Every structure is written in C-alpha cells, then in structure tokens.
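All protein chains of the complex are present and in place, except for one that has been dropped.
Order of writing sets the labels: A and B. Residues in every chain begin at 1.
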Amino acid sequence: MKIECNIDGKALSLSVNSNKPLSLILMEDLGNQSLTSYCRGNACGNCIVMVNDEAALSCLIPAFRIRGAKIRTFESYQRSRQYRDIERAYKATGTKPCPACYNARTLIIESILQDQSGAKQQNGAPAAKDVKLDKEKIIRELSLNTCQCMDMAELIQIVEIALGYRNRRRRVRRS
Amino acid sequence: MYEGVRSPLIYTPRSIGEFSTIIARHSQAILWAGGTHLMSRSDYYPGEARDGIIDLSYMEELKRITRNDRYVEIGAMVTARQLLSAGRLLLPPILQDTLRSMGTQIVRRQVTIGGSLCISDERLSLSTTLAILASSAEVKRYDQGKVTTHWIPIAKLYDKDGRLNLGSKSALLTRIRIGLEFGDFQRFVVFGDPIRRSDECGIVALQAKREQNGLSEVQFCVTFPRKAFHISKDIESKLSGSALPIHPEKVNTLSHELVAELTKMHSTISDLQLERARRIFESFLHDLNSQSLF
Partner (left out) sequence: MTEKRPPTPKLGTLTGLIVRTTVAGAKIRHITLPTLDNRFTVVGTRDIGGTNRVKAMVNSMPLFTSSAVSYKGQPVLAIFGPDSESIELAAREVVIEYEAEEGQEGGGATPYTWAFGSLEEATAVEGVQSIERTYRYGKLDTVNSTLSRISAQLIGGDLHITLPTQWPHHVRETVAEVTGHPKKRIFVHCESFHAPHDEMLLTPSLLAAVAALGSLKSGTAAQLFCVISSRRPELTIKRKSWYTADGRVHGERIEAEVDQGAALLFSDEMANHLAAGLTPIYDLEALSISITFTTSAKEPAHFHGDLGYSDAQACTEAHYNTITKLTGYNPLTWRLKFLTDGGNHAIKTEKSAKLKEILEDVSERSGFLRKRAAYEMQAHMKVKLSTFLNYSRGAAIACAPGISGFSSECRQMVQQAVQITLNPNNKVEVNTSLPASGSSAEVWKQIIKEELAIDRGDITFIEDCSRVIDSGPVVLSVAIGRMPQQIKRACALIKEKRFVQPLPICESVLSPRQSSAGGALFTSNTWVAIALELQIDAILLQPVIRSVWATIAMSKAPNEEIVRNKAHQSIVRALREAGGVLSYTSNFTIDIKIVSEGEQLPSSISSAVRAAVNSAFQSAVEQALGSAVTRFPIDGNVLLSAIRGKS
C-alpha cells in the first residue's frame, strides 16, 4: 500500500503493508534512531511520537491510519524550542531519564505540558498563569512508560519546572 | 509488499449502508475501531487479514453523542477521551472514573467505546461499569443479506467467562444507551494492571440507591479479564433492602459468599485475585456504613 505522509518535516510516499505498525515503519523502513522499542503488546510506552501534534503510541497506529498525517519523532522534536523547556528542567533537577526511555518520557512530558499550559484551550483564551497541577493526573500520564529509572517525585518536579519555563516563555512572547 | 505477506485491503465505509454492502461481501473482514486491542496482541504483526480490514473511522454516524431527559446515546466510534470531556456534566461519576482509568490521555485518544466493549475474550473496565448502569447496546446483525437491529443490555452481551456474544458472526455494535437515573452511591476500583498483567487484575464496580437509611437497587459486577465476568444477583438481592449500617458480621458473610460464588463458577481465578476482590467489596460496604453515620 502506498501511504503519503509527512515524517519529521519530510513529505514521504511509503510503500508498506497497510497494517504495519508505525513504530516498525519508523524503525525498519526509515531507520529512525530515536525509536528503539517494539514490545509486542506489553505497553512499554517507549514508542511515543507526535501525530498531528498529539502524542501517540506508534505501535498502536497502523500504516493505513497515517495517510496525510504529520508525524514528528524525537529526532525532529529535539530541535524545537519546546524541547528546550524540558531539557532545562532536566538540568535544573540534575536528573534525567535513562537512554532507553529518554525520548519517550520527554514526549510524554511534552504532552503533559501541552495539556497543563492550556495550549489547546477550546475557546482560545490564554492559559491561566498559575494552573494548579493535578498531580494524580500527571502520575497517571507518566506511568504510561514502564521504565523504572526514575521515581515519580523526580518526574513531577521536572514537569513543574518545565511548565514554569514554558509559561514564562509564553508570557514573554505575548508581552 | 512482501511475498508471503499480503497487504490487507482496507475498506472505508462512510455510512452504515455502505458498511452493510461491504460486510455482505467480506464477512470475515476485521472490524477496525481504535485498533488498540488488535495491535497490542503479541502475534499481531506480521499477520494476515485475508478478507481485509474495515476501517470504521470514516462513519460519522458512529461518532455522535446525543441525549434526552432519560438517556444519553453514544456512538461506538466515540473515543474514551471525547466521551470524558463531552460527558462531564451528564455522565455518572462512576463512568467518568472508569474512563479515566482506561490508560492515559494518550491511549484514551485512540480507545473507542465500541471497540472496548467488543473485545472478544477479555472484559475490562468499561464493560464492568456499563453492566451495572442501566445501559444497553444497539447491535446490527448481518445474516444472509438480512440486517436486524437489536438493543441488548450490556450485561447480556457476555457469558459468565466474559466472552462476547453479539448473536451473529457478522455484527456491528453501533451505539450504546445509558440511562440517566443512577444510584447516589457509586464505587469503582481496578487492581493490578489490566494491560500488562491481566492475569493478576480485577475490576469491581458497585452502585446503589440510599433511601432513609436503607439500600435499594444495588447493582454489582466483578470482572477478571479473560477469566470471569460476574454479576451476582444473589448478593444484589441480599443487599437491596438492607438497612444501613450493615452489621460487620453480615459484611464478612457477604464477602465470603462472593468468594464462594466466584470459586464455584470460575475455577481459574487465583487466590490473590479473589482475596483482593473480597477486600474491595468489603471496603465498599464499610464505606456505605461510614457514610450512613453522617
């Protein structure tokens, strides 16, 4: 099946099996180095990519569902300004995820930041300055990735700090 | 394309009418809703879908949410995330808790209501909760060119082991209907990891009406994925009509009766799962008791 889509900023026409998982397409057909997992249904949470600006598990997306989609892997995401907020948060806390889950965890945090900073507010209103963090919700989101290299307290701290950087950057831009 | 692995043909009906035409010709085709369960099987790929795949995501009529005074109807292709955000004001709290328990936001964007209910051999959170709410599913059966529509209570969609039975090999669950009258006491607990360790998991849901220090219309369901889908009419009837607070001895007796029932009807449930389910059930009753004191 021929599938046209945009992956990491490149318009591609892929010739793959229609039911091939996106994670395998990225790893095997495109040689994407930022994905290193195919857990065969164990829900490891290590194959996160951005599909149409929303985080998704690429092992659960078949080729026939990416037609016309804009896909961003960590390879292109790490060049973005949004990534800097999280990278700075890692530096500020002195801890970061291990090499195995770094990419996926970072994209999960990005998804949380997008949600928390109200980037997707339906009415288009700017995000509230000090949105109270729903810690339970964040813990649930972070538990999507099963790697045990970090504990939740550290991850929550990183999310809080990254959110602070993100909101400050937005306020500076607006003003 | 690779020799030995034929790329499945993808059919994309845009209406139920088009779907009927396709399913008549390809009765063995795989119905694809969110695809999360299908793709999470360890032997999913490479695998063949000889009769093709019917992608339901283009059928707009399956994505609607409508309501009136008595019930809300949800299309089978509505995702868990959509339902959670749209249904905040009208869905019972227990259903909202259930939807939140279905993975994370990232996963809920893909999980569909219909897909979750139609997993053939594994019952998870949504089936359990809908079984205790006054909910039913519209199922269209396609047999030898004829289409028949049936409304089936969710609790009757599954056998005691939790296996799905839509009444026909070619059937489509199009929408579910949830009554807007529900009890004021609702509890829902999942223990274990239903995705990664479904063998050790259990789901318990209970709802009841509290009136003048008494219980009525108790509905209770306990599920062990792949092992049991258990609705205990006996326990429901013993609890309905009980005065609050329920005596601790009765709480103890009922919880052990539940274990006895489960052991008798489902031999594959482990000791640990049974003990956890029993304790959760007991804690629900203790909760009822403590609330009745205020």
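To be clear about the criterion, a residue touches a chain if its C-beta (ideal position, glycine included) is under 8 Å from a C-beta of that chain, and two chains touch if they have at least 3 such contacts.
Please read these numbers as outputs of a predicted model, since none were measured by experiment.
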{"item": "Listed residues B:T12, B:S216 or B:S283, member touching the removed chain", "value": "B:S283"}
{"item": "For chain B, the residues touching the chain missing from this view", "value": "2-5, 45-46, 191, 196, 200, 248, 271-272, 275-276, 279-280, 282-283, 286"}
{"item": "Absent chain, residues of chain A that touch it", "value": "17, 20, 24, 27-28, 36-40, 42, 44, 46, 94-95, 98-101, 135, 139, 146, 148-154, 156"}
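The criterion applied here is as follows: only the chains that are shown with their structure count from here on.
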{"item": "For chain A paired with chain B, centre-to-centre distance based on mean C-alpha positions, whole Å", "value": "29"}
{"item": "Chain A residues touching chain B - in the complex, by the definition given at the top", "value": "1, 15-21, 24, 40-43, 48, 54-57, 59-62, 64-65, 108, 111, 115, 140-141, 143-144, 146"}
{"item": "Interface residues, chain B side, partner chain A - complex", "value": "1-2, 5, 7-10, 32, 35-36, 39-42, 44-47, 49, 53, 55, 57, 100, 103-107, 109-110, 195-196"}
